[in-house]
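The block underneath contains the structure these notes are about, expressed in structure tokens.
Only one protein chain is missing from this complex, and each of the others stays in its spot.
Letters A and B mark the chains in the order given here, with residues in each chain numbered from 1 onward.
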Amino acid sequence: MSEKELQEQQEQEEQHEQGRRRPKKQEHGRPEQKKGKKRKKGGRLFFRIMAVSFVCVILFLTLGSAVLPDREYSEEEKRVLSVFPKLSLGGIKEKDFMEDLESYISDQFMLRDAWIRFKVQCDLLVGKREFNGVYLGKDKYLMQIPEEPDEKNVERNLQAINQFAEKNQEIRIRMMVVPNAVCVMEEYLPGGAPVRDQRKDAQEIQGQLAANVVYIDVTDSLKAHAQEGLYYRTDHHWTSKGARYAFEAAAEELGIANPITDYEIYTVTNGFSGTLSSKSGYHKVKDSIEVYAPKQSETKYLVTDSDNVKERPTIYDRTALDGKDQYQVFFGGNHATVDVRTTNRTNRTLLIFKDSYANCFVPFLLPYYDEIIMVDPRYYYDNVQMLISNKKVTDVLFLYNMDTFLNDRSIADVLSGE
Amino acid sequence: MIFSSVFFIFVFLPVVLAIYYVVPFKYQLKNLVLLLASLVFYAWGEPVYVILMLLSIGINYVGGIELESYLQSGRERNAKVACIGIVAVNLAVLGFYKYYGFVLENINLILPFKIPYHELALPIGISFYTFQTLSYIIDDYRGKVKAQHNPITFGAYVCMFPQLIAGPIVRYSDVEKQLMARTLSWEKFGDGTMWFLRGLGKKVLLANNMGSVFDAIMALGASDTSVLTAWIGCFTYTMQIYFDFGGYSDMAIGLGKMLGFDFVKNFDYPYTAKSITEFWRRWHISLGSWFKEYVYIPLGGNRGGTKKAVRNLLIVWCLTGLWHGAAWNFIFWGLYYGIILCVEKYILKEKLEKLPSVLQHVYTMLLVMLGWVLFSAPSLGRAFSYMGTMLGIGGSGVVDATGLYFLSTSFVIGIIAAILCTPLVYKRIPRITRAREWYRQVAGAVIYIAIFLVSTAYLVNATYNPFLYFRF
Partner (left out) sequence: MREKWSCHKWHYLRIGLVVLLAVFVLFDLWGGRVKDPGAEHVVEQVTKAAGMEGMTPAEARMVKRFYGLNPGDYESVVLYAPADNMDAKELLIVKVKDSTQREEVEDAIAQRLDTQLKSFEGYGAEQTALLEAHVLKSKGNYVVYIVHEHAQEAGAAFEKCFL
């Protein structure tokens, strides 16, 4: 094709793109016609391929989605998928039906997991390092971006803790707020990625606590071992190893004189894919979960929790390893209360107000208390003072990770007992 | 329903197209299918306000015929009164739903007591379809078009789903003939899919990705924002709004073609403009030309001296700002452009053209980007403090690690977006699609289908898919 022809063609295309209507020709539907036979051929194939492949792709995916059986649960997203909504007049008027139908269609879309992986792959290709509130750091570490807290609420929680401490002067009260991966493993963050300064948060909490609440800051102890895998790559929790270093740093403050430092380490699974994998859609790595058992410890114990009153001789839940969330191997997940009675005779009873970070920390505490009671304020609605006097609690530990603590909305209510 | 959703592309569109193509053109059946599909499309997002739209269609349909019958029987006065009446009703509905809350809020600020009111939801697309019916009524009165006697055809024109919720504002005179007869062919359908996929890619791959960077930057505190970060934020918003709106317009044009229509182009590489005057000839063309045709010229345009012309320009731009939303920053944004346009017209004149073209581009883009800061900020105060940060006042230095993070993670998309703002790539498209060699044409199709598949992946993952132009 000569240069001139090409130019002509471009002009024509541009006019075409302008969409300016040229009524006469339009009605014949073939603006190319006038320009000779050559042109008539050029482009036709393209438009036909476009039309056919567009229709085919849509039909294939639509029919495929319709034919394939609906899935109830998405393993990769750790989410119950939508089902076909019920039709009702009210549902239509309030738009519920339309919204539910749209989410049903996209939830049950053919090859949904593959599409999401593909999307993440494309994002990676163009240099994106943040996926739905999760950073992908060096060495394939996924790190949750901490939320901005509601300052007023944090203050309310701290006040409640201080009042609680005032009421219970004779109890040894400790507080340990564990920094998250973004803080401890700062060097692993994508270069310059903005995150909250959790060191500053820790200092601020410390500054607001009453004198008899001792804050245990484990940031430096954890940072010293930042490269050893203190957090899971695919999950927002810390590992048993992280808990171990924190325990060693905290033992003295907890009033534990000669902590055991030798552990038997068991790897219970190599195929752990945690919450951050689901949240980000990045599934390229798996974690292993390790369990630490203190050597030279004679302690035996029985466990009950608010969801299962049957006494069991182990804090580990093997069945969780086959389930959706393998981190639940510790205590079978979160419960309103967990009660561990041991064979020790130390005359010490520990009450822990906690989030899920405690689940892999408590195993380290077992040899040093007669009884350990874990209370998760998010699900606990009973009177705390009664619990303290009934169980003759001697020690209290607030054990949280920084992100959960700064966004918690239940500590104050549980402590004030309203 | 929005075009860039799994539901629209994989359920609504195939069902509507299948019925539309199966039904014969006789007895306006295709228009009926189009009308019904559009009503379902609208009711999907506004199950209640679909009644409002139907009433609006009814009034304008009846009014159009009434006007015509007055004119035919030579009663000009009656026609004038009727025309003013119909226009007033249209404007009253638009004004009421769009500005009622805003007006009362501001009255309450002044009054010593409070008038209680509850905020009304803005019916989707009302700004667009009202402007369309207005164009019909005014053109009918002026005798430019004939009244449409078929209610189905008229209904299909007003609420045609491709352009219903985000434009372009299609004037009746532009589609009058197409409504009665239009051709459908595989080639035209293919052309439509090309436009649609191009728009889809712009919206889903470019606008949304730029938007998520912009949101991340806006979430930073002012003290954590460096000059670099602020400029990246401004750039990403500039890209987001163009590809969001431009992409939507492309999709509308593409859907129109699939249905046999040819709509007027709404964007013409606005960011390549060399002056603000030119920018507005290239940005949201259908809105600009609507205001010119139905407000600026009837006001007297630039006849009657500089003073009057300036007044007219400022009125038009105040209205343009207000059209974009009921908030002060939109009004200021409109006035900002009104003033710049006056300055270009009467003070700068040809001086601009004498500058090197690079400087002309820089001048235009700077003003446009500052305009977007005004446009996007939740309040005027925020807008000015953001502009301050861009100039290095009150931020965290010129360059910081955070800024470099945003630069590196949005660099590739940013460059792609910037290139696609210019005709550089599009200019070459015909060389592939219209090439004589079959393999070139196939390669072109493969590229578009690839864009489709990648966009689908992003749609399926749509955790982030808000439509900026829904607010208007």
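We adopt the following convention: a residue touches a chain if its C-beta (ideal position, glycine included) is under 8 Å from a C-beta of that chain, and two chains touch if they have at least 3 such contacts.
A quick note: this is a predicted structure, and the numbers were derived from the prediction, not measured.
Looking at the complex as a whole, the chain kept out of the display touches A, B.
In the complete complex, the residue from B:86, B:179 or B:390 that touches the missing chain is B:86.
Of the listed positions A:138, A:167, A:392 or A:409, the one in contact with the omitted chain in the full complex is A:409.
From the set A:275, A:344 or A:401, the residue in touch with the chain omitted from the display is A:275, counting the whole complex.
Mapped onto subunit A, contacts with the missing chain fall at residues 73, 78-80, 86, 88, 90-91, 94, 96, 236, 274-275, 278, 306-307, 324-325, 328, 333-336, 356, 378-381, 407, 409-410, 413, 418.
Residue positions on subunit B in contact with the hidden chain: 48, 51-52, 55-56, 58-59, 62-63, 65-66, 69-70, 72-73, 75, 78, 82, 86, 89, 93, 96, 118, 120, in rising order.
Keep in mind that, in the parts below, only the chains that are shown with their structure count from here on.
Residue ranges on subunit B touching subunit A, taken from their complex, read 1, 5-7, 9-11, 13-14, 44-45, 47-48, 174, 177-178, 181-183, 185-191, 193-194, 196-197, 209, 216, 219-220, 224, 253, 262-265, 268, 400-405, 408-413, 416, 426-427, 429-436, 438, 441-442, 444-445, 448-449, 452-454, 456-463. Interface residues of subunit A facing subunit B in the complex, by the touch rule stated above, are 1, 6, 9-10, 13, 16-21, 23, 26-29, 38-39, 41-55, 57-59, 61-62, 65, 92-95, 98, 101-102, 105-106, 109, 112, 115-116, 118-120, 122, 126-130, 132, 148, 190-194, 281.
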